[in-house]
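Written out below as structure tokens is the structure these notes cover.
Apart from one protein chain that is not included, each protein chain of the complex appears where it belongs.
Just so it is clear, A, B and C label the chains in written order, and each chain counts residues from 1 on its own.
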Amino acid sequence: MKEDPNHIKARKFGMIIDLDKCTGCGACMVACMSENNVPFKEDESNKLDSITWMRVYKVTNGKPYPDMEICYIPRPCMHCEGSHGHSPCVSVCPATATDYDQATGIVSQIYTRCFGCRYCMAACPYHARYFNWWDPVWPTGMEQYLSPNVSPRMRGVVEKCTFCFHRYQLAKDRAFYEGRKTIEEGDYQTACTQACPAGAITFGDLNNPHHKVNQLVEPDPKHNGRPKNPNAFRLLERLGTNPKVYYLTSREWVKRAGDNYLKNED
Amino acid sequence: MSLGIGVAAGTTLSPLPWKVTDDLSIWTQRWPWTPVPEDGETSHVNSVCTLCPGGCGISVRKINDRAVKIEGMTDSQINDGGICILGLSGLQLLYGPTRIRSPLKRMGKRGSGKWEPISWEQAISTVVQKLDELRSQERPHAVACISGQKNGTVAELLKRFLTTYGSPNFMHVPSIQDSYELTLSMMNGVQAMAGIDVENAGYVLSFSSGTLEGWGSPVRMFKANSKLRDNKGKMVQIESRLSNTAAKADKWIPINPGTEADLALGLAYVIVQEALYSRKFVENYSAGFNQFKAFVINGYSPNKVANNTGVDSSIIIALARDFAKAANPLAICGRGQGDTPGPLAEFVAVHALNALVGNINQKGGIWSLPEPNYIRWPAAEPDETAKQGLREKRIDGAGNGAYSHTRSLLNRFPEALNSQKGDAIKVLLVSAANPLYTLPDTKSIKKAIDKIPFVISFSSYMDETARYSDLLLPNHTYLERFEDVVQPAGFHQPYIGLSKPVVKPLYLTRHTGDVVIAMARALKGNISRAFPWKSYDECLKQTLGAKLNSLMAKGYWIDEKYTPPTWAKAFKKTSKKFEFTLTPFKQPTRVLPKGDASTFPLLLIPYDSVRLANDRIGDPPFMIKTVEDTVLKGKDVFVEVNPKTAEELKLAEGKTAVLTTPTGKANVKIHLFDGIRPGIIAMPKGLGHNAYDKFLAEKGINVNDLISPVEDATSGLDAAWGIRAMLSKL
Amino acid sequence: MFPFSFEWVWDMDHMVFHGGLWYALSIIGLGVTYCIIKAALDTLKGNGAQHL
Partner (left out) sequence: MDSALIPQGVKRCPTWQFLLWLGIVGVVLLWGVYAMVLCWIKGLNQTNMNDAYGFALWIWADLAVIALGGGAFFTGFLRYLVGKDELKNIINYAVLIGFICYSSALLLLAIDVGQPLRSWHIFWHANIHSMLTEVAFCLSCYFMVLTIEYVPLILENRQLDKIPFFHHLGHNMHEIMAIFAATGAFLSFFHQGSLGGVAGVLFGRPFAYREGFLVWPWTFFLFTWSAAACGPCFTLLVTKITETITKKKLVKPNVVDLLGKISGWMLGTYIVAKIIDTWYWALVTVPSKGFTLTDFYSNNALYGIWILVMEILICGVAPAIILIIGPLRRNSALFMTAIILAVIGVCINRWVMVLQVMAMPVLTFENWVLYYPSWQEVATTVLPVVYGIILIMISYRYLPVFPQEQELNPVEK
């Protein structure tokens, strides 16, 4: 949670997911798994121990046939900012194994430092954090597709979505080689954004008014980044987690499913 | 004791604890059983994915010689950077444990999984010996081939091989493309492929087509759906189940399954009655309209149709008006992912709707595309034995008598074989197909295959059919070979893609094209002469000719300027006009599912999910990981049941029940789902494999074990959309 | 825990926390050291056992 004085203007990378476009196809989940060397095991049907940094939830309006409606809600790590980087998980980690980077707004996870106390998982209301209950094992030969950009994790540590932080580093390196001072919007995109066949995911710098993410939701800096766009919402806005993942929908019930409301509230 | 304390104190004060803790930290980071991916030079190879007929461009990221990630190709006309879940998982197939690593000869009983690796020379000579034997017995027509591909050089090589060898029995795996083709032939009078200009449609009326379930070219359909949304277009889904497509549609219209043709005709009734149709098209460029008009007016009033379809007559009327008045309306059909050809009546009725609103060969409509003609090899010259063999009737009955329009009827193959005595087919070649898993009524397929003494599979993976074969001649995977990819399903512009080797072949596999050429050469005579190429790559190079350069550079060739022929020139019927044919309606419009309603009160419909590959390729581990726990839990599959139906049957969420159909029986779990009509149960396709690896095998039930094909009276193609069923407590 | 690890910051939070920590550790450490040294001295002096 350190301020980086070298950065004149901090970036704040965020993601917008258009739920009207999302079809629940799961490409984001697999794009993430293959980008980030996420392991798999024989039975992955127990979703409580299945590592999916990006998870697509199937949400219904709860009405009977034929009025039922379905919406898919993809849920990466929200990279909560809380107030001043005080995200639910970062502040609780005893070993500083997860950190809020003030320069990018990305919540990192240092696998080699994490000793597996799982306090961060208890703190995260989005279930975005996953524990390596098992040794990651790839069938013989399959380890050949592992990417060197992301280190495979060991048993006993927590992992989660990093907004493909390694891609940010690669983009910065590339810009440096090409003699550019800054990276462009398109230089750094997450694997899920890139793969989404429906084009439902937009990624960029929320602090930059030229970036699409900023234009789509118009985050309100006076209210901890709450979206000004009436069709945009964040999951569990009321908890004050101040997430950097926004959702767009035209359906009122979907918006309402994003947070808890009392009966008399509208 | 004091010694002990002394030692403890000494150790604590020495640097030893620090060293130990430090080492521990390092050791826990580098456990020898956790792989450390090797770093190296990054490169990208552009290619085309052939895991489904979608034909997406892919860009594969490599580190040195290893492929590490598959991404969508950004400038591809089909998928523009997007990619589907299966395409993303491709490297798990390439490097996975299910690869067949060399030619294998069966040792134990069929399907026992005992194999002996043999050399390619041995393998080919074994095949050639068998084939020579058959020809010397004057029975070349006892060879059959099942191909997953219909077009392209490999399919053509196989066809050519069969023709010069003397067998008419080339069968391809059927899909809705066959039905569309037949429809175009009957109504437009052309032998063409259906191209759907979905990107420019303003209103998409889908009759149970899973446009977001993997229908057509999946990524293209996803993109088109988002574009429709951006353009404030409308999408209406007619389906008995709230599929993903229905969920994303502006309107979901639940319908009694199998009555889609009735609804289409009901809509036609309103359009005709209220004169909402395109006068320009109907009056000037169509024939048989009056007949058609009389037909729908007589039989398909909204009230009648409401009765059959379960869709309210007011909805029918409103829908017809919306559709006819919309800008660029488009009606499409073909259930789910479109793997089953379906009832021809549906296609004709829906195509008639398109004709009524005049969107044939128009922007945002249904185009007819000429079949690709880049393969221009000199005609093969069969010798006498071959000619005799070719004169024999096809085993599946296609192209003959009742089925004279249809080119291939794989669905009739098992039945044809099982009803005959002896072994009508002696040798079966299976290429890019897994019929033992993908065709309905797996039991009868197995029985049919049992009657074939020698089955050869070209599969790269140990799928169900490969496991049950006698000889395996593994092809390179799509990431290790050159191959032309013709016309992504439903794409509306002439298109050829080129699959390129991304990595060197990992194992002792060989390109099926090369194997066919080698077989032909070994058979000598006219057969050998018909295959003048030294290798498949040479054949491909020659075939592609001038297109090769652009294909190598861009990965695809497209005729972007292509526009379909105008109405004046488009129709090749004798009338030179579009014909509102009634042929398929002379039979009962509705294809009834197998089984009687008194014993089997429910209807079982298979459903497709884009997260479950249900064609010849099984789900790789990544994909199966994304399957929800209300679809698969442990080894159990869930069927979707309306809570009302479940209540009547006294079945609760998560409970195990016995699902019985006229074809089979299985234990399933109940998932209460309000998105399905009462009385219907839905089961996912793509589970219940018994081959492949531990990540996929023995999970769930293959719905093809429970359903049977139903022959369409006009086309002979499989028209089944479900089967009657019974659900009882365990 | 020590000023040379990178997460160490010289701010109020760290000073209060580590102040408390090192204070407690010092008391414990000094107390025990005192007891041990005193006991050793007492033993050397050899003044009477079992006088409790």
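What we mean here is this: a contact is a pair of C-beta atoms (placed from the backbone, for glycine too) under 8 Å apart; a residue touches a chain by one contact, two chains touch by 3 or more.
The structure presented is a predicted model; accordingly, all values stated were derived computationally and were not measured.
Novice: Would you list the chains present here that the left-out chain is in contact with?
Specialist: Across the whole assembly, the hidden chain touches A, B, C.
Novice: In the whole complex, not just what's shown, which of A:A27, A:M54, A:C77 or A:C124 touches the removed chain?
Specialist: A:C124
Novice: Identify the residue among A:D43, A:D135, A:D187 or A:E218 that touches the chain left out of the display.
Specialist: Of these options, the touching residue for the absent chain is A:D135.
Novice: Using the touch definition up top, pick the residue from B:T21, B:Q191 or B:T566 that touches the left-out chain.
Specialist: Looking across B:T21, B:Q191 or B:T566, the contact with the absent chain belongs to B:T21.
Novice: Over the whole complex, note the residues of chain B touching the chain we left out.
Specialist: 21, 24-25, 27-28
Novice: In the complete complex, which positions of chain C touch the hidden chain?
Specialist: Chain C touches the chain not shown through residues 1-2, 5, 7, 13-14, 17-18, 20-21, 24-25, 27-28, 31-32, 34-36, 38-40, 42-43, 46, 49-50, 52.
Novice: Suppose we count only contacts with the excluded chain; which residues of chain A make the list?
Specialist: Against the left-out chain, chain A lists 1, 46, 48-49, 57, 59, 73, 82, 88, 91-97, 113-119, 121-127, 129-135, 154-158, 235-236, 238-241, 256-263, 265.
One rule holds for everything that comes next: only the chains that are shown with their structure count from here on.
Novice: Which integer distance in Å separates the CA centroid of chain A from that of chain B?
Specialist: The answer is 34 Å.
Novice: Between chain B and chain C, what's the gap in Å when you average each chain's C-alpha atoms?
Specialist: Here chain B and chain C have centroids separated by 75 Å.
Novice: For chain A and chain C, what's the span in angstrom between their mean Cα positions?
Specialist: 46
Novice: Which chain C residues touch at least two other chains?
Specialist: Nothing qualifies.
Novice: Which residues does chain B have that touch at least 2 chains other than itself?
Specialist: Answer for chain B, listing residues that touch two or more other chains: there are none.
Novice: Flag every residue of chain A that touches chain B in the complex, lowest number first.
Specialist: Chain A residues touching chain B: 20-21, 23-27, 29-31, 33-35, 37, 40, 42-47, 50, 52, 56, 58, 60, 63-66, 68-72, 111-112, 135-148, 151-156, 194-200.
Novice: For the complex, give me every residue of chain B touching chain A.
Specialist: 25, 28-29, 31, 33-40, 61, 63, 66-72, 79, 81-85, 88-89, 91-92, 94-97, 212, 218-219, 222-223, 225-226, 229, 242, 244-245, 247-248, 252, 254, 506, 610-611, 621-630, 632-634, 642-644, 674-678, 693-695
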